[in-house]
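Every protein chain of the complex appears in place save one, which is left out.
Going in written order, the chains are labelled A, B and C, and every chain counts its residues from 1.
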Amino acid sequence: MAKVTLVEAVNMALARALEQDQDVVLLGEDIGRNGGVFRATVGLQERFGPLRVQDSTLAEGVIAGMAVGMASQGLKPVAEIQFMGFIYPALDQIANHMARMRNRTRGRLTMPIVVRMPHGGGIHAPEHHSESLETLLCHHAGLRVICPSSPARAYGLLLAAIRDPDPVMFLEPTRLYRMSKQEVLDDGLALPLDRAFRLREGEDVTVVTWGAMTHDVLRAAEQLSLEKIGCDVIDLASLSPIDHDTVLDSVARTGRLVIVHEAARHCGVGAEVAATVAERGLHDLLAPIRRITGYDTVMPYFKLEHDYIPSVARIVDGVREAVRT
Amino acid sequence: MAKVTLVEAVNMALARALEQDQDVVLLGEDIGRNGGVFRATVGLQERFGPLRVQDSTLAEGVIAGMAVGMASQGLKPVAEIQFMGFIYPALDQIANHMARMRNRTRGRLTMPIVVRMPHGGGIHAPEHHSESLETLLCHHAGLRVICPSSPARAYGLLLAAIRDPDPVMFLEPTRLYRMSKQEVLDDGLALPLDRAFRLREGEDVTVVTWGAMTHDVLRAAEQLSLEKIGCDVIDLASLSPIDHDTVLDSVARTGRLVIVHEAARHCGVGAEVAATVAERGLHDLLAPIRRITGYDTVMPYFKLEHDYIPSVARIVDGVREAVRT
Amino acid sequence: MKNVAEFTIRLEQVLGADGKPSGTLPDFARDAAEVERMYRMMTLCRLFDAKAINLQRTGRLGTYAPCTGHEATHVGVGAAMRQDDVLCPVYREYGTQLWRGVTLTEILVYWGGDERGTHFAGPRQDLPWCVPIASQMPIAAGVAMAFKVRNEPRCAVAYIGDGGTSEGAFYEAMNAAGAQKLPVVFVVVNNGWAISVPVAAQTAAQTLAQKAIAAGIPGVQVDGNDVLGVRSVMESALERARSGGGPTVVEALTYRLSDHTTADDATRYRPADELEAAWLREPLLRTRRYLESMGNWDEAREKSLREDCAAQIESAVRAYQTTPKDSTDAMFDHLFATLPEALEEQKDAARRWSSVNGGVGH
Partner (left out) sequence: MKNVAEFTIRLEQVLGADGKPSGTLPDFARDAAEVERMYRMMTLCRLFDAKAINLQRTGRLGTYAPCTGHEATHVGVGAAMRQDDVLCPVYREYGTQLWRGVTLTEILVYWGGDERGTHFAGPRQDLPWCVPIASQMPIAAGVAMAFKVRNEPRCAVAYIGDGGTSEGAFYEAMNAAGAQKLPVVFVVVNNGWAISVPVAAQTAAQTLAQKAIAAGIPGVQVDGNDVLGVRSVMESALERARSGGGPTVVEALTYRLSDHTTADDATRYRPADELEAAWLREPLLRTRRYLESMGNWDEAREKSLREDCAAQIESAVRAYQTTPKDSTDAMFDHLFATLPEALEEQKDAARRWSSVNGGVGH
């Protein structure tokens, strides 16, 4: 079993999907010869040829629209948007066609598409390269939105996303791409697409998060355990639909909920988690819910990005407050 | 004082702004000679000429981008997107430039822009003509998002939006455009941009809503009053920022919160309202929060649209449940 | 300065407004049965349009986008396509769709506000109507890419209006299709107007065909009221695409003889004399004259054709009007292959409230 980084796990899953299914076609900017700006597709064009691994013209609207067209004729496109901040020119296609085609045609034309994109900040990148825009996708019915937090989950969830008969937005946290290695068996086994993962058990407070923040939350939980505060850490992984039951079960036990995400707070996915608990789990709550999130400002250019992204210290403090009240 | 419809009130405010300020320029598809597909700009090109009231080429990206460019040089563009469902091609400009320019240039270039757009369904329109996508705009820091619910509020808030030095997204509920008339004094007085409006007082339950749903909520409140259930009805009006204090004050009195909106539930603005109350007003809550919203499906084509939009009966029922628990 | 590239845009016309050949007749134009087939479909479209507008005016149909004036373009394109090609329409190209097997009933069900109208029992792979202007263009490129990947001799055909050519998606798609040599033909229907905006206000380009030059692909104009010309130009473009030659832009010059949709009133913005002049160039009469000149048409046949069409239309209207409203389940059942558990509750609620509402909340 190989120890691989998250980006290598993505590459492994893509290679396997290309190998197993002739209908899988990759497309995106610089994914071919160059192997992707993060090297997620390295070696794949060489191996599967330029029609299976296509360098797109520089137009996200074409990448998404072409995926829609290919899918309508039975292919299974896996598109890459170079950074999530460049999703905007693709949104018309994603929202108005990808998310709706099955419904609009009452099941006649379907959209087995994956749109992969690097997500979030923390890697000292240029402006517009560090955005966390999951809300924009989650609000559109008909899309699944997935954000893995480890190499193994990236592998299993990406395979599941590619095999899923509906469009899946696959958000890959940039700061996890090479953060650490994990043993990942290239066994072709997919993970379930709409289940949250409980990463740590604790009895005092439920901490819900996803993507890169998962690691900061786990670090915070570790620190808090020294103060005898037990965190039940849930990695949502699927941001649409959300596995609310797992969250509610946990809150039923802990009575306290902290949500941590990197995206801006206002209408972030954390609001949906909080709202659902305030609807379905209100009587379990012993203390106010807390959200520890990016601020409602523009994601700053990198000098200030670590002031924007919730830090371990901020998480520790927020959880502590939640437990104290 | 004239009795006017909401769309006439919009026209009045636009005319006054054009008259008072040479820097105000209107642009959009079919807004000139044709006076807008809803007649919001009727007569304005005739009166102010084709440079002040411009028929744009059919490209929302250009409309928004041109507004950014004009604003950067000191004009005050008021752009129209023909229907909110066609906002997607404009989002790159709105999110990446309009919302950010002041911040990116540390105050050097500013964006005194209004983007007007018809919002919501219920008028038996074609596909893609009935969307409620406020979340997509609200999640972007740097934008204000306003949705008026009466002719007078449309007039006063639109004037405020045009005079505001920052970008304001102005959502005009299509089913209110001609729903009813109201006396509106064309006095040039603006309303405050970030205050919610309390439209009805009641002691049993707080009902938060905005836009066209306001009228259904008021009708529901009327019915509920017969059952001696008193609704405190709050029209948010500003969806970003949200006047949370007004909501929290009300919930502190009523102990119960129902949120009603037409947009899909998942990551709708209602989630933000609920989350904030679960954070800052949890101890006031006597019962679970309820959201009565559009479903997490594609907004259906018009045969089913009234099954999608929360009905008065559904609101009455939801409020009743909230009060009973 | 030295010249580095030169381009010419040409206009094709086979049948003049007077119904007399004005160019070299293609083979199919000498086959009276084939010409008749096209004329019959054009007539059906014209009569259907009138009926649909009437249904809308009397509250029995939603907003409808008429096709009157465009029949030659729509039928010419349809007739040039193969059945296993794929159409990416906008919203008013009924002539092409009917030719390909979409039914009148489906069209009515659609504009009646019901997604089931796009279920297309006939051309199963065709895209549904596309309201977000120009967004069908990248999709068509993708359809063509699927054919290329699978090495199938099939083509995509995408429609777009004159107004639509102002959207970036139009150009992005042309450019990508050119760069990747995709088997797709882009048909620009220049009907003079985009709602209230005339072509001259939409672009400084003197032709829309020349927009192809930006993508490095051929662009050609054709008289869009000349069904023979349209079919002939389309056949060449499709042949070229099918044999690996890449995409073509065909600009069909026609005129929107109706309002933009039933929600529009063109008299607000459109000069009456322009409309009058356009009626002199309309496509049906010239096709009929040509058929007559072939000795293949007379008043009696015309009358019987109109009766046939009326009967077809009536039966479609009946089928439409007896189609019961879809259940709210449909909103959920076609969202995903398998409805996520989280949505089951909403599906139940929708069903419950639908019966309570009786469909109206206002």
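To be clear about the criterion, a contact is a pair of C-beta atoms (placed from the backbone, for glycine too) under 8 Å apart; a residue touches a chain by one contact, two chains touch by 3 or more.
Computed from a predicted model, the values in this text were never measured in an experiment.
Of the chains on view, those touched by the hidden chain across the whole complex are A, B, C.
Touch with the chain omitted from the figure is made, among B:106, B:228 or B:324, by B:106.
Contact with the chain that does not appear here is found for just one residue of C:54, C:203 or C:296, C:203. When the omitted chain is restored, the residue from C:60, C:181, C:268 or C:325 that touches it is C:181.
By the touch rule set out above, chain B reaches the unshown chain at residues 25, 51-52, 54, 56-57, 59, 61-62, 64-75, 77, 89, 92-93, 96-97, 101-110, 141-142, 144, 164-166, 194, 241-244. In the full complex, chain A contacts the hidden chain through residues 29-30, 32-35, 37, 55, 57-59, 61-62, 85-86, 88-89, 122, 124-129, 175, 216, 265, 295-298, 300-314. Looking at chain C, the residues touching the absent chain are 1-12, 23, 165-172, 175-176, 178-179, 181, 201-207, 210-217, 220-221, 246.
In the analysis below, only the chains that are shown with their structure count from here on.
Distance from chain C peaks, on a Cα-centroid basis, for A.
The centroid of the Cα atoms in chain A and the matching centroid in chain C are 40 Å apart. Chain B and chain C, compared by their mean Cα positions, are separated by 35 Å.
Residues of chain C in contact with two or more other chains: 115, 132, 168-169, 330-331, 335, 342-343.
Chain B has residues 85, 88-89, 127-128, 295-298 in contact with two or more other chains.
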